[in-house]
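To keep things clear, I will list the structure first and then write my remarks on it.
The complex appears here minus one protein chain, its other protein chains still in place.
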Amino acid sequence: MNFVLIAEQTLNGLQLGVMLFLLAAGLTLVFGIMNMVNLAHGALYMVGAYLTTFFYQQTGSYLLAVVLGLASTLVVGIVTELVALRTLYERDHLDQVLATFGLILFFNELVAILWGRAAIFSTIPDYLTGHVEFGVFRYPLYRLMIIGVGLAVAVLLWFVVSRTRLGMLIRAGASNRAMVAALGVNIRLLYTVVFGFGAALAGLAGLLAGPIYSVQPGMGELILIQVFVVIVIGGIGSIRGAFAGALIVGMVDTMGRAFLKPVLSTVLSPTAADAAGPALASMLIYLLMAVVLTFRPAGLFPAVR
Amino acid sequence: MSMTPRSWILVGLLALLAAVPPVAAYFDAPFYLDLLRRVMIFAIAASSLNLILGYGGMVSFGHAAYLGIGAYAVGVLGYYGIHNGCLQWGVAIGASALVALAIGAISVRTSGIYFIMITLAFTQMLYYLGISIEEYGGDDGMRLKLRSEFDFINLNNETAFYYLVLAILAFAILLVHRLVNSRFGRVIQAARSNEARTRAIGFSPYPYRLAAFVISGALCGLAGALLVNHTAYLTPEFMNWTRSGELMFMVILGGIATSAGPLLGAAALLLLEDVLQGWSLLPKEAVRDHWQLYLGVILVLVVLFARRGLAGLLPGKNE
Partner (left out) sequence: MNKLLETHQLRKSFGALIATDGVDFDVREGETHAVIGPNGAGKTTFIKQLSGELRPDTGRVSFGGEDVTALASQHRSRKGLARSFQITSIYRDFSALDNVALAVQAHAGHSFRFWKAARQDPLLIEPALKILQSVGLDKRINILAAELAHGEQRQLEIAMALATRPRLLLLDEPVAGMGTDESLRMVELLASLKDSKTIVLVEHDMDAVFSLADRISVLVYGRIIATGTPEEIRANKEVRAAYLGEEA
């Protein structure tokens, strides 16, 4: 193991972490404020990736495609909220799980009908394709940009949640829904705003992920389950928790995949390490979740109740 | 015990299933034997889920894990040349119970959204584990060399296998029925209905819930052992999270917390899949290739408008 590899993997972990954060931030608020299980959040991530790719192919302008992709994901999110999810807030979790599971099937097939089942090719403009030199090693500019965008969103969210009236309502909503309603706040509007907010962030994650992961039906659910792990570790309803959880999960997963096998091979036979390394690496974040839950059942940063 | 109209209907359904093999043989349609055996295996799995989901109020989104563990127990032992059915199925049940104990010990302490996410996440962990073990085929899975071997029955005889699955289904339905009406079952239903009250009269819900979780996992593990014998193929896809969703949907579609519900739901969902995939009235590609689109819409509609499920159409009250 050398410095270059470690530095590279650290940045990879950070990049996965901010990606998870973009998804977890919106979802944890939907969980916390509306007490609603929304499995279809991953579908919005997929929609964001597809629509941006589509607009980029059509317009040839990346910036325009990003704006259109974000806006249209936001619209899809709000329409879904108005048509299907809104009626589910008052239902029990079982209904929410099943109905949003149905929505996932629907969105995945719809995408498959429009663009086919195979992964589509998502590109980035030339000015984002290069590498940045860090003396002894170089790192892709695009991935650095993802990290930058993710951290900027984190700062922006921190500002909105801790410094604005909307943020105050969000915090109050996450810890005490009944009180916020009693104060005369239009709770339905707050729900729609929060949901739209989450949808846009999911779309942003999707459009950023497009060029580095494969854009295909079902892409949302693979990452969604990791996002659940993030939220469980961080604590439902907590943005801070989502941020910490996302970075921890991103790092642990990336490091595990990169270094577990070589580390194991120092104590096990090469064949045993070959077999156990990937298996253990793929389980690592779930084992981490189990450990956190054992000692902190409400996550690392539970929303104050 | 007196028989209600509902239990007569359930007995009638099982008798109908018992009459299928000779009829299918007469019409030379072995395909239906295969389809209904699959329905019954999923009905066993759905019954096990119904115990904790319907009666216990525990929304487990990870029940496919035990299907997978049961299947892997049979497949892996077979891979090493051990085909003894009693041993294979015993390991399937025991391993599922152990994993359920481990997952349950952590997840049953939580409730609501946490419980859903945790059960889902642990199942996904097992799914990835299955994918990453190259020895047993990894992503692709592996073929089962031989079906489980028993002294008293030959599973290679499709009809005999069918009747064994039917018998196990009848046993599973009876087991869940007795469990939920026993003292034990009253406690888990009480904890679902009103947890604060249950504590106030002196029960600690946790050990009862955990026990139900383990029993449910073990029974589902048996269904997994049946499933891998049925498909003769072992794949991590048994543990795919969508499979857990389908099991939940079967329970709801059939009628939650009813004895007949899981069987009705499994039959309805699998037959619906079969129909949607083979529908000749609509342009074929539009339906056959994208039947999940329609399934998704049906799922949303059932949840929003038909909460009592198919068993709600039967006479008598839900239990």
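By written order: A and B. Residues from 1 in each chain.
Here is the rule we go by: a residue touches a chain if its C-beta (ideal position, glycine included) is under 8 Å from a C-beta of that chain, and two chains touch if they have at least 3 such contacts.
Computed from a predicted model, the values in this text were never measured in an experiment.
Novice: Could you tell me which of the visible chains the hidden chain touches?
Specialist: B
Novice: Which one, B:F42, B:Y208, B:F238 or B:Y294, makes contact with the chain that was left out?
Specialist: Per the contact definition at the top, the residue touching the missing chain is B:Y208.
Novice: For subunit B, which residues reach the chain that was dropped from this view?
Specialist: Contacting residues on subunit B, toward the hidden partner: 1, 178-179, 181-187, 189-190, 193-194, 196-204, 208, 211.
Please note the rule applied: only the chains that are shown with their structure count from here on.
Novice: Under the touch definition given earlier, write down the residues of subunit A that touch subunit B in their complex.
Specialist: Those residues of subunit A that touch subunit B are 31, 35, 37, 84, 87, 91, 93-95, 97-99, 101-110, 112-113, 221, 225, 228-229, 231-232, 236, 275, 278-279, 281-283, 286-287, 289-290, 293-294, 297.
Novice: Hey, which residues of subunit B end up touching subunit A in the complex?
Specialist: That would be residues 53, 59, 61, 106, 109-110, 112-114, 116-118, 120-122, 124-125, 128-129, 131-135, 241-242, 245, 248-249, 252, 256, 289-290, 292-293, 295-300, 302-304, 307 of subunit B.
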